Structure formats: C-alpha cells, structure tokens
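The complex appears here without one of its protein chains, the remainder shown in place.
What follows is chain A.
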C-alpha cells in the first residue's frame, strides 16, 4: 500500500476531522475581523502590516503544522507496522505448528481453531513482542468461496475484500474501522493439509490516535500562540516606524492649519530623523516664503492706506474750498459760477472714484472685513432702494418692491446695502423709464434678491463682462447716476466675501436681471438659488413680440473656485430657466451699456 493511501486514511481519523471542525468558528471570527479591518484598512499602516504579517505567518504555521502532523503520524504508524509484522511472523510460526495436520472439513475443526487462537493469545500475552506492539486480537478462517466457512475469533471485523485478496505466501495489511475502533489488520495464509486457513491479527490504533490528537492540539495551540506573538511583534515593530510618521502627519496638519512654527523633533540619525530634518527644512523655507508674502501684503496695505491718507487730505481741502466757492456762486460772474458748479460735481465723481479704488484694492488685498451680523434682509434692501429713490424719480422709473419680511441672514448690512444699491441704480440707468422690480425670496440655505429691469438688456456675452472693472458697452447712453465703472466689480467682490453669488442675465430689448444669492449663515454653502435668474417665460415673451429668440447668459460667480476664504471647489451652473442658448448671429445688436453706479464708498 502506498504512502499516499496511508495519508488518506490518516485524514479520515476522527482526530483530524475534529481539528477541521474546530477551525470553523475561528474562520467566522476572522471574517468579522476582516469587516473591521476593511473599515480602517486604508487609514492605518500599522493595521495593514499587522494583518499581512498575520496572514502570511498563519499560512506558514498552517503548512508547517500539517507537515509536522503527517510526519508524526507516519512515524507512529510505521513503527506500529514494524511491530505488527514481527508479531504476525511470530504468530504465524506458532499457528503453523499448532495447526499442522488440521483439516477444516473434519469434525471438531472449530474447537481446534478456537484452541489454537487461545493458545496463541495466551503465548503472546506473556511474550516479549507484545510490549512493543501492544494489545492485539487474532482471527482464523477458511478461505472464502472454498467450501463451508469455519472460523474463530473476530473474523467479522476483517473486510471480505482483504480476505478474498489474500494469497498464500504474502502478507496483506489494511486499516479498517469498525464501531469507532480503527484496527490495523494483518492477514496471512497458513498452509494446512486440507483447505488453507487465513489468519488475521487485529491491532487497535487507540494509542496512536490519542498521541496524534495530542500532537494536533499542541500544534494548534502552539500555532495560535505563535500567531498572536507574531502579531504583537509586528504591531510593536510597525509602531516604531509608524509613530514618527503619525507625528510627522500631525505636525504637517498643524503647519497647514497656519501654525508655521510647528517643527518635527529630530532624534538620532536614522531615516525618520532624516525625514524630520528635510521636513523641517521644507517647513522653514515655506514659512520664510509665507512671511515674505505677508510682508509684501502688509507693504501693499500700508501703501494703500498711505496713498489714501495722502490723497484724501488735499482732496478734503480742495473739496472745502470748492464748496465755499459754490456757496457764494450767486455773487460770481456766469463763467466763474459754472466753473464752480463743474468743480463741485467733478469733485464728487473724483471722491467716488477714489473711494471705489480704495475699496477694490482692499478687497484685492484680502483685508476687507465681513462685519457680519444677523439682519432682516428686507429692511436692508428697502433701505438700499430708498437711497436711490431720488434717482428713480428723476428717471421716471417706478420701483416695484416684493420683499417678504423676516428673511434673516448673517451678512454685512453695509456691503449688502451697497450691492443692492448698485444693482437698483444700474437697473434705473438702463431701464429706460420702465418699472424696475426688486424681488426677494428665501429657502432654508439661502436668500436671493433679483433686480429686474425691462430696458435695453444685454447682448450675448455681455453678461460675462458687466462685472469687469471699468467695463462699458461701446454705445454709452444716458448716464444719470454717473458712476465710476467699479460698482458692479465691487458688488461681485462683496458677494464673494459673503460666500454668495452675483449673476447677470439679459436679452437685447428684453431687459436684464441681476441676482444676488447669499447663504443664510456665514460660511454656509449655496447649491441653488431660491429665485430664477431670468424671467420664467422669457422665450415665450420674446416669441409673442415677434422678436427672435434672444440670449440669456448666466454668469456663474467667477473665481468662487479659487477664492481662499471658502475653499469650495464647486462652481455650479446657476439654475436659470426660460432662456434659449445664446445665438450670436441671431441677436439684434442693441446697445446694452452698463454704466455702473458708484456705491459711495463705505463712509
């Protein structure tokens, strides 16, 4: 019988099967552990190292354990086999002597066999060989299919297969399990004058099984302990490497958070120390560059502030002098009178321009502060509308306000008022005397104000340009409010400062709309505006008038992606309805001049 067959038999031994069953719950636990690991797999290098160490070493331990176990089992069985053979030889000699002249077909054959077996077992109980081979039982029977069977001993425990295969002069062996008891069965043929007898020795393998079981459990326990120890070692070792890395990550995070003095501690001269050194160098040069930039910023601010002061003081003097002249203009000659009037009005413009320039340079320098407080937006919008009511009545424009009360927003009232004032004044300028509608609505996340006029509107592409500094359409029309050309630029910066949107829409001949959307809370995020930007039925309207489809150009808040104060990357398309796609060649070239109203600075 081959070695392979032996092993297969061994695997059928109950001990091995039991060990297999014991691995079941362990595997379930490993599964649960796996779920846990998956959760934090990507987050912990330590875990990853420990788990892979565990996985690899359990494979090694498993293979090692299996090899060891089969090796031990084989050794056990082969020594048993040796002893069994020796015993079988001895027993055969004894029996051949006993049964020489035995004929199974004679009367009393049964008794003779019983007697011979008894004799055999008795002899060997006291024999020297029995100590090596241990307990055994013997059975005798005539060959199968050769006359009536005469047998003695536990011949039932021998398989028919073995009995029929057994030939004279050879020794057969088989492992056979009956009633939970595995035996090594050795068969031989005993030549007698009559029919040949088959002689079997049955060696129980209880002892070997017990030993194997012990070895198995020792291996399992030893393997598990080894695995735990390995995991612990891996964890410890990894921690040695990971801890400095974690420290480095923490330091880098704090550094990124603005603590530019954060440095890693350099210990020893190993790789971690080198990492710390190069990190510290990097941090140092970054901090130096940031400091330099901050210095530049501070210089810029100083310069702005100095220019402001230096310009404003003489301007104040000129202003006062002009006003004194203007106050007594009735006493002056007509040319002088007109001059004093021009002087005063142009000084107004000059002041506005200066104030706007300073404001925009402050916004550019990032030093503009958001004086946010909780305000009722409708009150602020109403105030802004009141501020330009004079302008509206001069232009014969009706201001139609639709402002629901109680829309509370965290915003800078000064800036919001300036934005709305700019928008409304702009609408009056370009509304051609048609009513200007100011609408407000809110949703849980944001509040929007739309200023809509029905004037000349905007040509395709112009909605993108209206927020540019000093931008004016080529054909400038009546400018009632004057304006510095910076009003809408300041407004969009003000909106950005709030984390809000300012967008423009317009169609030639169909008017334009500007929408301001502010988040309810400072730092809040807007995903959609509560109000549509364009008219709900812009396309239908223009169709009804027999005009060609105009253009509706939504202006996403420029630069929202790059502004440092919000850090959000979204630049969502503003939801706007009704308008058709811009069709440049279709659009009639109507003037859409965007002279901008000055916000009057921040005084």
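The working rule: contacts are C-beta pairs under 8 Å (C-beta built on N, C-alpha and C of every residue); 3 or more make two chains touch, one makes a residue touch a chain; residues count from 1.
Heads up, the rule we're going with is that contacts and distances are computed from a predicted model.
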{"item": "Absent chain [UniProt protein name; select from \"DNA-binding response regulator MtrA\", \"Sigma-70 family RNA polymerase sigma factor\", \"ABC-type sugar transport system ATPase subunit\" or \"Multifunctional fusion protein\"]", "value": "\"DNA-binding response regulator MtrA\""}
{"item": "Sole residue of A:218, A:317 or A:345 that reaches the chain not shown, by the stated touch rule", "value": "A:317"}
{"item": "Candidates A:98, A:208 or A:351 - the one touching the absent chain", "value": "A:351"}
{"item": "Missing-partner contacts on chain A, residue numbers", "value": "305, 308-309, 312-317, 319-321, 323-324, 351, 354, 362, 367, 369, 371, 374, 383, 601-603"}
